[in-house]
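Note that one protein chain of the assembly has been removed; the remaining protein chains are unaltered in position.
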Amino acid sequence: MSLAKLSFFLTEALTNLRRSGITTFITVSTVAISLVIMGAFLFTTMNLEAFLLQMQSEAMVTVYLKNDTLLAEAHTFNMRLADMPEVADSLVVSSEDAVRELFSDPDDKRLLQIGVTPEDNPLPTTIRIKLKNPDLLKSIVDKVKLEPLVDNLSYGEDLFKQFEGMSGLLWYVSLSVVVLLGCSSMFIVFNTVRMTLFMRREEIIIMKLVGATDWFVRGPFIIEGLVQGLIGSVIATIILLSSYHLVVGKFAELIPFFGIGITFEQLFKLTAKLFMMGLILGVVGSLLSLRDIRKFSSSVN
Amino acid sequence: MSLAKLSFFLTEALTNLRRSGITTFITVSTVAISLVIMGAFLFTTMNLEAFLLQMQSEAMVTVYLKNDTLLAEAHTFNMRLADMPEVADSLVVSSEDAVRELFSDPDDKRLLQIGVTPEDNPLPTTIRIKLKNPDLLKSIVDKVKLEPLVDNLSYGEDLFKQFEGMSGLLWYVSLSVVVLLGCSSMFIVFNTVRMTLFMRREEIIIMKLVGATDWFVRGPFIIEGLVQGLIGSVIATIILLSSYHLVVGKFAELIPFFGIGITFEQLFKLTAKLFMMGLILGVVGSLLSLRDIRKFSSSVN
Amino acid sequence: MIEIQNVTKIFPNGVRALNDISVTINKGDFVFLVGPSGAGKSTFLKMLFREEIPTMGKILVDGKDIVTMPESRVPYLRRNLGIVLQDFQLLKNRTVAENVAFGLRVVGVSDAVINTRIQEALEQVGLSHKRRMFPTELSGGEQQRVCIARAIVNNPLVLITDEPTGNLDPMISDEIIKLFLEINMRGTTIIMATHNEKIVNKLRRRVLALMDGTIIKDEECGTYAYE
Partner (left out) sequence: MIEIQNVTKIFPNGVRALNDISVTINKGDFVFLVGPSGAGKSTFLKMLFREEIPTMGKILVDGKDIVTMPESRVPYLRRNLGIVLQDFQLLKNRTVAENVAFGLRVVGVSDAVINTRIQEALEQVGLSHKRRMFPTELSGGEQQRVCIARAIVNNPLVLITDEPTGNLDPMISDEIIKLFLEINMRGTTIIMATHNEKIVNKLRRRVLALMDGTIIKDEECGTYAYE
């Protein structure tokens, strides 16, 4: 494409954008709305994922040591454990600490009811391990189980499975909603663009009458779509970012950890994604609708 | 409005719907998409709410009776409890049952660790109460606490609070999403209708040229909007209902209780709501856009 | 019947299309409006059915001032008029018959009456065999005649036509003019903007000549010539 043609397309597109206000407004706002809904959903997913990850990483493995283990032995073993690649953090809890903790849970009245008092100390020394990554659980459990000092392991299998289930669910929901919303947005934007084209079919007919090729007719429309998509994304981004902190604040009051763990980089990436989507919506919308161009060209009366 | 006029409007509207296929298709599909998104969200909310309610109603109040209470006394007391208006169900658990239950929880190794075996039976007799409604908790606790046989009460305050928080959050999210989606749908449908009107402005100009009043011009458009809204809702309902069981099934695999507790009546009500929304979208969309009608009437060349 | 008093029309872009025009048209008149391209003929006609509103001046139709008339009354004004515009405006998604019928539907005429009236009007313009076609299936001249049929179908008090023979061959033009004369005989006032020298000179009716927005000639039995 020659530079002259490109510059012609550009001026054409900009002139059209200015002169057909309603059409521009409708397309831009449709793109913006689609992206805000999409973006709001992605933000939510991102936050929930971060939240679940946080919860999972809170889950610990408790290693019960044999009854006759000395505290010094426990500490030596702990140092070995801390060096393992799976382990983020590990801590020795002496039997004294453990029993104190147990009785400080005000909700669990069962121990008192069965007549056990803090003065008895039947609890073993334990080591609590925090994992770097919940996926490493199996590997660490398999390793530690065989150690001579170890009596038993406990790692809240149920909780783990539940979180894994929720992650799976979240992923499943995310995917279907993204697909649903994405297709819907695409379809609505496509229809909007098609309608604007239909509104301007006379224009297309006249252009073709004076010898414009299909691509010459399409050029300005595509640039228009691009610009509209761009403006739509800018508006969507502004709306999303300006309401983000407000909304996350509200949520954080209700759910712990919410909104933690979203970095600026992630926000930036999301924004970039939205921009890409806006552009794609605009351009693909135009391109798809412009396939019809030949239908228009034969209805001069 | 005379019957003749109404029938004229109807035939006009139906003729237009048939003859301007693209416009009809675009409006109908936009309404349908909006409603599917809205409906999918409402379904999800409904299911989650039912799920939370289920979870909450699972929460029980456990009444610990004094150590020297006879089983017969417990049963008499239980009958009084069962007659209370707050109580849905109540059950006497003898100390034997309780200890059996306690040791059958494979996850809780603490009792074994502290050396308690099933042969000791230090547990008191308890009565478990299921509430008709989680809100009644405070009232029942206050009443039962004062009974002479009662030693202590336990009702998982933490869990309760958490569920209450989640319900609140769910309500908050629902409301904001419904408002966001509702406004967006409204706006998009409104724009779509406005664009179709704009496409047909020549028609409006000509109608007014031969002496049609504003309302005479609007009549068929409003009926068109109504019909389009209706068709859109029918399509949306079909899509939603046919995918409902599929989706709920998938979810139910992942979360217990999911999809339980949604009655046919609730589904029906939701469908009715969708229909109303479709109609409102169509008609209000047309009405709002038709305010512009006078702008069109003065651009004959 | 129609009184135009000191009417000036200045368009938003500054063009002064009509300049202090005063003229009276009586019931039953047959008026030719002539003048060069851009003289203001179409603007003059549009004034009469409130399509354009004068910048200054008064227009009385049947004694009522249509300039200050509320917007809601305009449809009722138009129902007494038959209008043919320079760019024939037909509803593209309606058949010829439906287009012609539209003016009658608006008033709420019964279906039976509508059918006979449409048939009559279409026969008068020679198009009854094309009643079921859509405007896009018609030739230019045929479309113009459908507009004429639509304008006369409701027996208007005033027939306002803008270049109604511009796309018609001489023979059909003559027939349309004959039709107009008939309608005029029955009492309908006719105002016709035209460039058709031959017709104006043959008929010898009242001729109003416009030039640059001013009336430069108003003859009872006039000819086409201006200047």
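The chains carry the letters A, B and C, assigned in the order they are written, with residues numbered from 1 in each.
Methods note: a contact is a pair of C-beta atoms (placed from the backbone, for glycine too) under 8 Å apart; a residue touches a chain by one contact, two chains touch by 3 or more.
What you see is a predicted model, and the numbers here were worked out from it, not measured in a lab.
Colleague: Which one touches the absent chain: A:14, A:91, A:141 or A:205?
Modeller: Checking the options A:14, A:91, A:141 or A:205, the one contacting the hidden chain is A:205.
Colleague: Based on the whole complex, identify which of C:167, C:184 or C:223 touches the chain you can't see.
Modeller: C:167
Colleague: Just one of A:5, A:80 or A:269 touches the chain that is missing; which is it?
Modeller: A:5
Colleague: Counting contacts across the full complex, list the positions on chain A that touch the omitted chain.
Modeller: 2, 4-5, 8, 15-16, 19-20, 202-203, 205-214, 216, 294, 298, 300-301
Colleague: On chain C, where is the contact patch with the chain that was removed from view?
Modeller: Touching the missing chain: residues 11, 13, 15, 34-38, 41-43, 86-87, 133, 137-142, 145, 162-163, 166-173, 195, 197-198, 224.
In the analysis below, only the chains that are shown with their structure count from here on.
Colleague: Which chains are joined by the largest number of contacting C-beta pairs?
Modeller: Greatest number of C-beta pairs in contact occurs for A-B.
Colleague: Using C-alpha centroids, which chain lies at the maximum separation from chain C?
Modeller: A
Colleague: By CA centroids, point me to the most central chain in this structure.
Modeller: Chain nearest the overall C-alpha centroid, as shown: B.
Colleague: Which whole number of Å gives the spacing of the CA centres of chain A and chain C?
Modeller: Centres of chain A and chain C (C-alpha means) sit 66 Å apart.
Colleague: Just how far, in Å, is the C-alpha centre of chain B from the one of chain A?
Modeller: 25
Colleague: Touching two or more other chains, which residues of chain B qualify?
Modeller: None at all.
Colleague: At least two other chains touched by the same residue of chain C: list those residues.
Modeller: If we look for residues of chain C contacting two or more partner chains, we find none.
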